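Here's a structure for you.
What you see is the complex with one protein chain gone and the rest in place.
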């Protein structure tokens, strides 16, 4: 697959290192409470955001939730249903569609259904939980590609989403390169520490040796020494 | 296995389609919060209900929880402990017994223990969680085969219970055939849509083509056209 080089770099990193890089830059990105539903899956892509709202009693126009026809490949769908646990906004049809169109994963601030299909297809789905009750006549599409708020974090369309067994995070597009550099330095530092302790060093010695206190300094050093 | 033909039809459907059929008939059946404890397991059977209550301080007669001797094969035990997370009402002895006597699964409005045994036997167990602390001297059997309330839904003895990776639901016995017809039409419609999108149709086109808005109409059309 000829992926965007930034996404390739991002996809090689885990959420822990990326989160440390976000922390070092003072950016809140962790989407607390959204959990991996299929063990062993992860995803990395540009956020395509979807906002649901409760069905209004007065009726009015209800957008059909066929937004997925417009979602580009390499996207991660970020579907915000306000954390509702009683009405699903994801199921087997969307999972089949996404799998076939190169959509790389889905985050739900709420619940999903048809988890047997999702697991069988190995589709990366992250949500607050599972339930089988449809969103139909309970919630309706409000808007797509607008900022959505999940666990106190604003996710904007085009933010980079990374999700793995530890959870989900959003990286603002404008900070992506800075985050990547720091996260790569964090991972490199952590690999060095793990290697050192596998050779018998104490954790304290290994951390001092590899400057664990500010692992991203490495990136800055590298920046100064290299022609980028 | 010579199962009841209605249970056979029911067992071929997932909870999502059955829930859509219940929705179309205005019946609340989803038991929110009860989750699959062993990946890959599902069950379908007639509810045998069990109601627990806190142990009273004044003592009095305590029914021994040997109710399981009376549970017929093809039952799903629905054990209501009021959502308590600190006292189990299911464990390894009951799991072995149920597995050997043709009881097809258990739902607990509360917690279960001996999950290693449950997983090893591949027994379909659905509960709010897991804990190892016994219900003994904490809760006692109040009654069996009475209506029980779980997540706001009344489950009656003999209701049909279906549970899979998406969760658990109860279908009132009197509505079972109507629910089955609609759920089968829903699944057929969804299979058609999935086939159409696999051939490149947009979701909007596939849904319009297959009348996703009211999939159960199919069943009614079929009903009119067929001698049943």
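Letters A and B mark the chains as written, and numbering starts fresh at 1 in each.
Operating definition for what follows: contacts are C-beta pairs under 8 Å (C-beta built on N, C-alpha and C of every residue); 3 or more make two chains touch, one makes a residue touch a chain.
What you see is a predicted model; the values in this text were computed from it and never measured.
Q: Of B:115, B:144 or B:161, which sits in contact with the chain we cannot see?
A: That would be B:115, which touches the missing chain.
Q: Which one touches the absent chain: A:45, A:110 or A:167?
A: Of all options in A:45, A:110 or A:167, contact with the hidden chain holds for A:167.
Q: Using the document's contact rule, name the residues of chain A that touch the chain not shown here.
A: With respect to the unshown chain, the touching residues of chain A are 14-16, 18-20, 23, 30, 32, 35, 39, 42, 164-167, 169, 190, 193-194, 197-198, 202-204, 207.
Q: List the chain B residues touching the unshown chain?
A: 64, 66, 68-69, 85-86, 88, 91-94, 96-97, 100, 112-116, 119, 129-134, 136-137
The working rule: only the chains that are shown with their structure count from here on.
Q: Where the centres are mean C-alpha positions, what is the separation of chain A from chain B, in Å?
A: Here the centre of chain B sits 32 Å away from the centre of chain A.
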